[in-house]
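Here the complex is missing one protein chain, while the rest keep their positions.
Chains: A, B and C, in written order; residue numbering restarts at 1 for each.
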Amino acid sequence: MVYPLPRTDLAVEAHRVRAGAGRLEGVEVRETDRSGFHVTTVEVRSPAASEELCKPTGVYHTVTLDPVLRREEAAFSSAVGLISGLIGDLLPKNDRFSALVVGLGNRAITPDAVGPHTMESVLATRHLRDQAGDLFSDLRPVCVLSPGVLGTTGIEAARMVQAVAADLHPDVVIAVDALACSEPERLCRTIQITDTGITPGSGVGNDREALNRDSLGVPVIAVGIPTVMDIRTVSDSDALEGLFVTPRDIDTTVSDFSKLAGYAINLALQPALSISDLDLLLS
Amino acid sequence: MVYPLPRTDLAVEAHRVRAGAGRLEGVEVRETDRSGFHVTTVEVRSPAASEELCKPTGVYHTVTLDPVLRREEAAFSSAVGLISGLIGDLLPKNDRFSALVVGLGNRAITPDAVGPHTMESVLATRHLRDQAGDLFSDLRPVCVLSPGVLGTTGIEAARMVQAVAADLHPDVVIAVDALACSEPERLCRTIQITDTGITPGSGVGNDREALNRDSLGVPVIAVGIPTVMDIRTVSDSDALEGLFVTPRDIDTTVSDFSKLAGYAINLALQPALSISDLDLLLS
Amino acid sequence: MVYPLPRTDLAVEAHRVRAGAGRLEGVEVRETDRSGFHVTTVEVRSPAASEELCKPTGVYHTVTLDPVLRREEAAFSSAVGLISGLIGDLLPKNDRFSALVVGLGNRAITPDAVGPHTMESVLATRHLRDQAGDLFSDLRPVCVLSPGVLGTTGIEAARMVQAVAADLHPDVVIAVDALACSEPERLCRTIQITDTGITPGSGVGNDREALNRDSLGVPVIAVGIPTVMDIRTVSDSDALEGLFVTPRDIDTTVSDFSKLAGYAINLALQPALSISDLDLLLS
Partner (left out) sequence: MVYPLPRTDLAVEAHRVRAGAGRLEGVEVRETDRSGFHVTTVEVRSPAASEELCKPTGVYHTVTLDPVLRREEAAFSSAVGLISGLIGDLLPKNDRFSALVVGLGNRAITPDAVGPHTMESVLATRHLRDQAGDLFSDLRPVCVLSPGVLGTTGIEAARMVQAVAADLHPDVVIAVDALACSEPERLCRTIQITDTGITPGSGVGNDREALNRDSLGVPVIAVGIPTVMDIRTVSDSDALEGLFVTPRDIDTTVSDFSKLAGYAINLALQPALSISDLDLLLS
C-alpha cells in the first residue's frame, strides 16, 4: 500500500518521502555546491515518476539559502547570481524574447505575499523600449502582473494571467509564488526554480488553475519560496486544523526573499544590468 | 481669442471657467441639496459644448463632501446613500447584469492611490455565486481589478482592463480614479460621478488610453476624487514645475474617501446589502 | 515529580494543566456566559497557587471571541461592551483618574504587532482637555505610548514606560500585548484581561522587565491576545526550534482584534463615548 504524500510543493521533499536515501526509477537527483550554496536538482523524467511524486515531469532546483539568512558578507549578491543563472538556463535561447512576470498570492496575508512583494523588485521595461528608443534598446521587453486572489478580485488568478498573456503574447512567463513544504529544514530557508510552471493540486486532476505550457502556450518558469508548513506534518491532532507553522521572523524573510527573487529574475532577463543598476532603478 | 482651460478633470470647473455665472449653449447645470449635501449636475449635451469644455457629452454629478470632512453624525452613511443612488441611476436597468470595478492609479503615490484603495472596499462576488449557490444568489456578480500603472507593470492600464473585460464580458464597468482640479474649493472635498468613463487628454485626441463605451463596448461609469491641484492654477512661476498642491491630511482623506466610494459602489451594485453588512464582509 | 508547564501566558491554560478538570487549592475558577460570549475567570489567591501556576496573584478573565470570528451580527459591539466592562471593573473607583495606555511589541512582526496596532484605536485625550476646555471636559485624560522593542530602540520597553510614567504620573496603566498560548483552542480566538500587569518570565525570577504595580507604583491592567503557540506544545522535534504555530489569517485577526481591544479600552476609560463616536473620532 502506498501511504499518502504529505502536502509539499517541493519536488525534493516528495522525492525524499518516496525514495528515502535510495533511488527512484525515472528520477535523477544531483547535489552540488555552487557559490557557497547547496543546490539539489531533481529531474522527473517519466510519467510513472511524475505520478509517484505528484509533480509534472521537468527540472526542479532547490537552493538552500542559509548564508543569506546568516547575513554573510556578499551572500545576497552570490545568491542573486546563482539563482539568476538557474532561471537563465530555462529561458528561451533566442535573443529577442519578451517576458511576462507574474506574482501570485495575497498581498494582505504575509506568508502568501511573496509573489506580489517580488513584483515590487521586478523591472517592467516593455514601455521603456516603446518610449525611449536607444537608451533602453538593450533591455528585453518585460511586463509585470500581480493578479490578486479570487477572494478579493472574483477572478481566478490563472484566468487573469491567461487573458493578459493572450493580449501581450509573451515568449515566456515567469511565475513567483509562496509554497508549502513538509519539513522544517526547508521552511523559509530555500527557493525552488522549475520549468514545470505552477500546478495546483500537485499535478493531478484539476488543471483549471494551472499556469504552464499547456494553459499558456509558452514555457512557464516557476520560482517558489516555502513560507508555510502544514502542521499535520508534525501532529495529527484535529484541533490543529487550519493552523500553519511559520518562523517568527516571517515578515522579514518574505521581504528579504522577495527582493532576492526579484533581483535574480531581473538579472536573468536583462544580462546588461548589474545589482547596482537595479538598486538605482528600483528604489 | 479663447484662453486655455486650466487643467481640471471636473466638468463643473470647466463650465465655471467657460460660462462664469452665465449659461453655455448645450449645457444644463442643476444645483440641488440632497441628504444635506450640495450636488452640482452638469449635463453636456452637444458636440460643440463638449469641445468647448473638453469633456465628452454625458452627465457629471459633483457632490461636496464637507459634512463628511467635518465628521458630522451620520454624514458617512448619508453620503454613501446619496452617491450609491447617483451611481445606481447610471447602471443598466435589467436585473441580472454583471459588473467589473476597476481601481486606476498608483498605490505607492498617496494622491494617486484612490483607485487601488477603493478596491479594498469593493466586494468581489462573482466567485461566491459560483461556489455558494443559494446563500449569495441575490448578489450581482462583481469582479474587482487594480491594473497598476505603466511604470511598474509595463502595460497600459486601459489595455489590461480591455483584456480582462474581453474575457469576462461584464455588462458595465465602474472605474475609480484620482482626479486633478483647478480650484481649491473642490480639492479633496468633492467626488464626481459620470457616465462618460475615463478619457485622458480631456476628451480630445489620444483615445488609446480611454476607458469608455467606445473602447470597452459597455457603459463605463467613472467615480473620481480630486486629490491634486496643478500649482500653475495659483502661480505661473517656472520654478514650480512638477509641484502639486495638496492638503496636509491627504493620507487620511484618501483613506476616508476610498472607503466612502467603495461602500457607495457596493450598495449601488448590491441593493440587498446594508452598510453594516459591508462592515462585516469587508473587515 | 512535577512536570514542567508548557509555555503559556494564559492563566486558564496553566490551571488546566495543573488541575485538569479538578480544583486547585487557592484558585477559584468561574465559567459564565455573558452577551453571547463564554468567559472563564481564574482568580489566583494564594502565593502557593501563584507559584504552582507561574502566574502572579490576581484576577484573569479569558473571553472566547468565536462570535466575532464568525462575523455574527452585532458581535463586535457586544464584545466591545463586554470587554470594556471587564476592564472597567479593574479601573480606579474615583472619577477623576488619568491613564497611560501602552502597546507593547514589534510593529514589524505581525503576530507581535497587537500592542502597537491597538494603540492606533486608542483615543489620546490628555491634550484635548488642556486645549479645548468645556467641550472635552467629560473625557478622562489619557496618554498613549508604543515603546517599541529593544532590538530597534536599544531601550527596554519597560524602562521606557517607567520613564514616561515617572513624568506623567498616571493613576493607572493599561498595557496591551501579544501572548503565547499552549492550546490551539485559544490561539487567535481569545482575549485575556488581568489586574496583574505584564510579567515576563511567567512571574518568577527576572522582574527587570515587569510592568506591574511593583515596577510602576500604580495598578496595571493587562489586555492580551494569544497570537502564537509554541510548536513544542504539539511536537518535540528539535528541527522545529524557533518555529511557531499561527492561523493563516493572522494578519486579519491581529487587525480585527486590535480594533476590538482599542475600542473596549476607550469605552472603559470614557463612559461618555459610544462606538459611533469612536468611529468618527478615530477614522
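Observations
The working rule: contacts are C-beta pairs under 8 Å (C-beta built on N, C-alpha and C of every residue); 3 or more make two chains touch, one makes a residue touch a chain.
Quick caveat, the model's predicted, so the values are computed rather than measured.
Looking at the complete complex, one finds that the omitted chain is in touch with A, B, C. One of B:P47, B:P92 or B:P184 touches the chain omitted from the figure, and that residue is B:P184. For subunit C, the residues in touch with the chain missing from this view are 119-120, 124-128, 141-146, 148, 150-156, 159-160, 162-164, 166-168. Mapped onto subunit A, contacts with the missing chain fall at residues 71, 73, 252, 255-256, 276, 280-281, 283. In the full complex, subunit B touches the omitted chain through residues 108-112, 183-185, 187, 228-229, 231, 234-235, 237, 239-240, 242-252.
The rule we apply is simple: only the chains that are shown with their structure count from here on.
If touching chains are joined by edges, the resulting network of the protein chains shown connects every chain directly with every other.
Although subunit B and subunit C carry the same sequence, what matters here is overlap: shared residue numbers make up over half of all numbers found at their interface. Subunit B is reached from subunit A by a rotation of 180°, derived from superposing Cα atoms (nearest 5).
Of all chains, C has its CA centroid at the greatest distance from the CA centroid of subunit B. Remark: subunit A and subunit C have CA centroids separated by 40 Å (rounded to whole angstrom).
With centres defined as mean CA coordinates, subunit B is found 37 Å away from subunit A. Chain contacts: subunit B has no residue touching two or more partner chains.
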